[in-house]
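Note that this complex is displayed minus one protein chain, with the remaining chains in position.
Up next, chain A:
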């Protein structure tokens, strides 16, 4: 009899998600959250911390079930799953970070890898000013510090 794992999400939209044991094992989920009596129980209830709302967990489960059914194509997932719109906007980026944190909490290595890779693509090869505007980073270095850092960053370790 396969076990069901219930993820209880709280927050302004509380919802319970059911996850099949086989899927959980495939994605390495929640191993650390299990207690030693896992084998005895047929239904495990996991309380998800408040900061991961039900929308995020829903997206993660969507990822799991779709990925389990066809052979993964990383580029496809990066584009379509994480950024369905052509121009990824602020909200999507924030969602990306939330998914990364939640999947780290749940122990899903493959999804953590995918999200970090997507985030890395946002930083790679971009002008620091572009990064600042994309991510709303507050520049708080003094002018000299900035000049020094810029000089170092541009000329070293390759162009």
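By definition in this document, a residue touches a chain if its C-beta (ideal position, glycine included) is under 8 Å from a C-beta of that chain, and two chains touch if they have at least 3 such contacts; residues count from 1.
Here is the rule we use: contacts and distances are computed from a predicted model.
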Name of the absent chain as recorded in UniProt (options "Response regulatory domain-containing protein", "tRNA-splicing endonuclease subunit Sen54", "Neutral alpha-glucosidase AB" or "F-box domain-containing protein"): "F-box domain-containing protein"
Absent chain, residues of chain A that touch it: 12, 53, 55, 89-91, 93-95, 97, 100-101, 104, 112, 116-117, 119-120, 123-129, 131-133, 135-141, 143, 145-147, 149-150, 152-159
